[in-house]
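For this depiction, one protein chain was excluded, whereas all remaining protein chains were kept in their positions.
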C-alpha cells in the first residue's frame, strides 16, 4: 500500500512543494551555523595566542612592553575588524541568540584576551558598553541597478555584533585565571607590589560575582567556583610575601628587595636616557 | 632575584634559541591539526547529506534510483578527490595516527555513507582494501630550479590517505543504523523481501562483530551494543511480516500483496517501454 | 568593594540579570496558561479515540477552535514581553508547548478537512508571525515537530477507527502520513531532536500500514476490487 | 555466517586486531623493563636529597649513565617492534616513561655540567632519533614534559641543598629554572597536558625564589655585597 | 577538647544523631518486612497471567486479602516509630513499597469488583490514615503512582487474557484504563516522577487499544455485529 | 636506604607483590583463552536465530559441547593457579566470562532437552566444583546471572522462531521463562547487579508473552482449536 | 470521561495538587528573598578579607545584624506558610540557604565575641525554633553544615589576617577550629553530605596549622619568647 503513496507523489504534490521550501530553510540555517563555528574557532585560537603574547609582557623593559602591547592591540583589533565582522554579517537580520552556541567559545576567549590586555596596559578593565561601540560596523550599501560610474553618495548601513552580557562576564571570570598566572609569576620575578595589586583586583571581581544573583546560570556558578580557587592561591602568595617579609624589619626588607633588584633598576634607569 | 634572570636573557641565550625552535615546531603541528579538523567537519556534513540523499533512493522508479546513485557516487568521489586528498597532503610525511583524532569523525561518517551506497546499489559492501586503493593520490612533482618551459617528463609521487582498519569498522557499525532505518521504512512501503534481506545482512555483520575479540576497544563495544538494539528492531519487523502474513495461506498472501501493489507494478512495467 | 568601576560594572550586570529574570518569570506565567489551553484542547480532541467518537468529531473541532482563541490571546501577551530580536534567548520556555499546539492545530485541520495544514495557517491559528523578521514567530522546527507528533496520534487513531468500525479513516490516514513521510525525507536533518523524532516516524508509518494491510486481507478495505475476491 | 564476503571481512579484521594486540603485548613487556630502569635511575639520583648527598653526586651520575645503557637497549627493542610510521598509534604505552626518562637524563646532565640538555642529547642518551621521519623518535612534547618534571625536582633539591648547608646550589638552580621558564613562555601551548603541567611550573619557580630570598635576607647568598651588610 | 562547653554541645549532638540512626534502623527493618509482604502478594496475584489463571482469580484475591492483614500490622508498627510531624523526614524509606502496595490493593479490588479503588479504601487496606494531619498517612502521590503501575499490569493482563481465550477482559480493561487516563489528563502535574510515570501511561493505553483492535478486526470482540458475521 | 631492617621489610614485600602480579598475569592469560572459547560457543549457537537455524540446532549443540571440553581444561588450569582460599581475591578476573558460560551452558541444555539446567550440571560442564569449600567453584550468583542472560536470548529466539515459521518454540520458551521468572520472584535479592538484571527480566517476559499472544489471536498457537480451522 | 465517580476523584486530586503547587510557589518566593538577604550579609562580611578590613569588622557585624532582622521576618513568613507537620516535605527549598545563614550567623558571632555560637542562638538570630516539635525549626544538620562552612572561611581569614599584619587572629582561629574539629570527631556521622563536608575540614585545619607554624618559626607568634627578641 505505502509504496504507491510514495510513487504517486510527484513534485507538484502540495506537501512536497511545502517541504522543499522547508528543506531549503533548514539548510540555510545549518550552513550559516557551520560558517559561524569556523570563524569562532579561529577567534579562539588567535585569542589564546594573544594571551600568551601578553604574558611575555611581564618585563621591565618599557619599550619591549610597549611593543608587545601595540602588537596585542593590533591583533585584537584585527579580530574585531575581520572575524567578528564576519560573524556580524552572518548574523545580520538574524536573531543572534539562535546562533549563540556557535560562537560563544570564541567570544569568551576574545573577552578574556581583551580584558587581560586592558588590565595590563591601563590597570583597569573597561565596561562592556565600550566594547559594544567597537562591535558596530558601517557597511557601504552598494547602489544596485545603477551601473553608471558617476560619483554617488555612498550610504552605509550599520551592522552590530551582539554579545550577550552574560558572555562578557563568563569571559571576565576566565580572565581572572590569567591574572592568577600573572600574580604567581610576579612573585618569581620579584614584582611584589603587583602581586598585592592583582590579588586585590581579583578580590573585587570575586565580590562582584558574590553580590549578584546568579541562580539559574549554571555556567556562572561553575566559574565563580574556579575564580575562588584562583583567588585563594593568590591570597596565599601575598600571605607568603608578608610572612617572609616580616622576618626582618620593614625598612630592611625594602633594602633587600632593592639590592636584589639592583640590576633591574639599572636597566630601568637606562630607559630614561 | 628572578626578575633579572628574565631580563638578562637575551635572544642569543642558547636556551631561548632552543625554545624558539621548539615553539615553531609546536605551532606547525597545531596549525596542521586545526586545518585537518576543518576538512573533517566538511566531510562529516557532506557525508550526512549523501546518506540522506540515499534514503530517498527507496523508490521503485529505476531511472530515479539510478540518478540518485549516480549523484551519490559523484559526491563520494568528490570527497575522495578533494577533502581526503587535502588531508592526505597534510599528512604526507607525517604519522597519521598523530592526527587521527582530528579526522576520525569525518572518516567514520564517510565510511558510513560509502558502505550504505555500496549496499544499496550492489547489495554488498566492499572490503576496506578496495577503499585503500582509492585513497592513493598521484601528485605531480614540479621540477624546481629549472625554469625553462621545455617539455619535460613530469614525475609523480604517491600520497596515501591512511585509514586505520578500526575506523572502517566503526563506520560500518554506524552503517547498520542506516540499514535499520531503511528496513523499517521498507515495511511502510511494502518492500517485504528487502526487509528480510537487510535483516539477514545485519545479522551477518552482528555475528562478525561477535566473533572478534574487541576487548580493549571500548568504542567498538559501545557500537556493538547499539548494533544489537538495531538488529532486534529489525528482527521484530520481520517477525511481524511473518506473523501477519501467516494469517492467510502463502499463495493468497502473494495475491494480496500484489493486489495492493497493482499500481506500482504498472508503473514498473512502464519502465520496460 | 573598594574599586568603584568594578562596582558599577557588576551593578549593571545585576540589573541585567534581574530584568532578565523578571522577563523569564512573566514568560513562565503566560506559558503556564498556554499549557493549560493545550491540555484542554487535547482533552477535547481525545474524543476521536472513543468508540463512538466519529459522530462528535466536528463538535470537538469547534470547541478546539474556541480554545485556540485563548491561545492566540496568550501568544499576543507573550510577543509583547519578548524583546524584538531575542526570540531565541527565551525560546526554551515556550518551545515545547508550541510544538504541542502545532500538533493540535494540525490535528484539528486534518479532522475538519483532511489536509496538511501549512505553517502559515498554524501561525495564524496561534496568532503569531511566520517570518522571524516580522516579530514573534512560529519556528519552522517547532512546526515540523508538531507534524511528527500528529503522525503518532494518527497511528493511534487508525487503530481505534477500526475498533469503532470505521474502515475508511485508516486509508485516509495512510495516504496523509505517507505524503508527510515523503516530505520529511526531503529534509537534510542534523543530528538533533528533530532527526530523532523523525526516526520514530517509521514506527507510526509501519503501524498504519499494518492496519491497512489487515483491512485488505480481510476484504474490509472500502472500494477495493480485491475485497470481493478475497472474501469469497 | 552464511555471507562469505562478510566472513572474510571480519576474519581479516580479527587478524588485524590480533596482530595489534600482539604488538601491544610485546610493547607492554618492554615498557615494563624500561620502567624498571627508570625506577632504578631515579633511586640512584635520589641521593642528592640526602644530607651528605653532594659528595656522592658524581658517582650517582656515573651509575645513572650505566643504567641508561640498558635503557638504550630496551628502546632499540621497542623501535624494532613498532612499525614505521605508526609511532603515534602505540605512543600511549611509552609516553609516560619516556617523559620520566627525559627528566632523568636532564637531571643527570644538570648534575654533571649544570646546563640544559638539548633534545638531541636526550635522544642520544635514550638511543632514539630526533626526527619522526628518521624512525622511532623522541617526541618534542615528551621532552618538554621531562623538563617540567626536572624543575619540580630541582625545587625540592634547592630546599634540601640548604638543609645540607650548600648555599650555592639554589642560586645555580634559580638561574637554570629561570631560563627554562623564560623558554617555556615562548611556546604557544594548547590547552593540553603540557599547558597544565607548565602552569604548575610557577609554583616551582616561586619555591626556588623563596629559597634564594631566604638566603639573601640572611646574608647567606654567596658572593653578594649585601651579605656583609645584613649579617653585621 | 579542653573546652567544656564545646564538649557538651557535641555530646548532645552525638546523642541526637545516635537516636536518629536508631529510628532509621528500626524503620528499615519494618520496611523490609513490608517488602516481603508485597513480594508475596505480587506472587499470589501473578496467577492471572497464567493460561488458566481466570479460574483461580478469586482464590488469589482471597489470599492477597489475608496477606494485607500482615501489611496492616507492619504499617501500624511503622506509624508507632515515626515521630509525629516527621513523616516526610523518613518518607524515602517506605515510599517505594507503599506505591507498590497501592498498586497491589488496586489490582485486588479491580479483580474482585472491576472498579477503581479510592484512596480511602487503599488507606484502609494498608491500615493508615488519609489526611497528613491525622497521623501516619497515605500520600496522595504514592496512591497515584500505584494506579499508574496498575495500568502497566493491566496492559499485560489484556495480552495474556487473549492468549487464554478470554476475549471479554481486554474490553473491560480498555474501558477502565481509558477512564483512568482521562482522569490523569485533568491533573496539572509538575515535572516530577509522577509526571514522568504518567507520560509512560500512553504506551499502556496504546497497547490495550491494539489488543482491542486485534479482537475487533478478527471479529472476536464480544457483542459486535461483525463477530457473528465472521464466525458463521 | 641506610636502614637495613627497613630494606629487608621492603624487599620481602617486593617478593610478595611480585608473586601476586605473576599470579594475576597467569590468570589473565587463561581467562583470555576462556573468553575465546565463550566467544566461539556464542558464535556457534547464534545459528538458532538464522532463517533455517532449526535444522542445524542439534549439530550446533554438538559443536558447543566440544568447545566446552576446552573450557573445562582451561578452568582446570585456572583452579590450579588460584591459591586455595583466595578465590574471591581474584574473582573479578573470571566472573564475567563465567556468567557468560553459565548462560551458554544453559542455552545448550535448553536446546538439547528443553529443561532448566541445574547449577550442578553447569559446574560439571565447566569442570568446577559447586561448593566453595571443595575448591574452585561456580558461584551461585554467577549461575543466576547466566540464567537471566539466557532469558534475553530466548526472548530473541522466540521472535526469530516465528519468523522461521516455528510456532511451537515460543510456547515452550514462554513456559520455561515464565517458570524462571516465578522462581526469581521468590528470591529476596539485595540491591546489587543481580537485582538490577532481574528487573530487566520483565521486559523479556513481556516480549515473549506478546509473541504468544500474536500466535493465539491468529490461531497459530499449536494445539488450539482455531488452529485446526485455519490450517485446514 | 463518562464515569462520574472517577471525575469526582480526579477533580478533588486536582484541587489537592493545585494547593500544593501554590504552597511551593509561595515558599520559593520567600526563599528567594532570604537568599538575597544571605547574599547581602555575605558581601558585607567579606570586608574582613580586605587589606584594612580589621578596622571595619565591628561596623560590618552591625550591618549584618540589621540584615538578620530581615531574615527573621522572612523566616516568620515561611513558617506561616509551611503546614504543620510538613516541614520535611518542603525542606529542600530552604535547606541550602539555611545552612548558609548558619554559617553567616556563626561568623558574625565569632567576629563579635570570638566564641562558638550555639544552635539556640542561631535559631534566635534566624527567628526559628530549635525543636522540631515546636514548629518551624532549625535542623541540627543544617547548623552543623553551617559550622563546617565557617571553618573554611576562617582558614581563608587566617591567611588574609597575616597579610594584613594581624598575627593574633590566626592563633585565635587555630584554637577555635581545633576545638570544633575535635568536637566533630566525636560524632558518628553516617555516610552523607555532612560526613563528606566534615572530611574536607581536615584541609582547613591543616591550612590553619601551617599559618600558625609560619608565624612561630619566624617568631611572629604573639606571646612567644622569640617574638620579643626579634621585634626589639
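Going by the order they are written in, the chains are A, B, C, D, E, F and G; count residues from 1 in each one.
Going forward, a contact is a pair of C-beta atoms (placed from the backbone, for glycine too) under 8 Å apart; a residue touches a chain by one contact, two chains touch by 3 or more.
What you are looking at is a predicted structure, and each value in this text was computed from that prediction instead of being measured.
**Q** Who touches the missing chain here, F:34, F:105, F:180 or F:212?
**A** F:180
**Q** Of the residues D:12, D:43, D:121 or D:188, which one touches the chain left out of the display?
**A** Answer from the full complex: D:43 touches the omitted chain.
**Q** Pick out the residues on subunit G that sit against the missing chain.
**A** Counting over the whole complex, subunit G touches the hidden chain at residues 178, 182, 185-186, 188, 206, 209-210, 212-213, 216-218, 221.
**Q** For subunit D, which residues reach the chain that was dropped from this view?
**A** 36, 39, 42-43, 46, 49-50, 156, 159-160, 162-163, 165, 211, 214-215, 218, 220
**Q** Which residues does subunit F use to touch the chain missing from this display?
**A** Touching the missing chain: residues 1-3, 5-7, 9-11, 13-14, 16-18, 21, 83-89, 91, 116, 118-119, 132-133, 140, 144, 179-180, 182-184, 186-190.
What we mean here is this: only the chains that are shown with their structure count from here on.
**Q** So which chain is the furthest away from subunit F, centre to centre on CA atoms?
**A** Farthest chain from subunit F, going by C-alpha centroids: A.
**Q** List the centre-to-centre spacing of subunit C and subunit G in whole Å, with centres computed as mean CA coordinates.
**A** Centres of subunit C and subunit G (C-alpha means) sit 49 Å apart.
**Q** Centroid from C-alpha atoms only, then distance subunit F to subunit G, rounded to Å. What do you get?
**A** About 55 Å separates the centre of subunit F from that of subunit G.
**Q** For subunit F, write out the residues touching at least two other chains, lowest number first.
**A** Touching at least two other chains: 50, 218.
**Q** What are the residue numbers in subunit B that touch two or more other chains?
**A** 1-2, 5-6, 188, 190, 200, 207, 211, 213, 244, 247, 260
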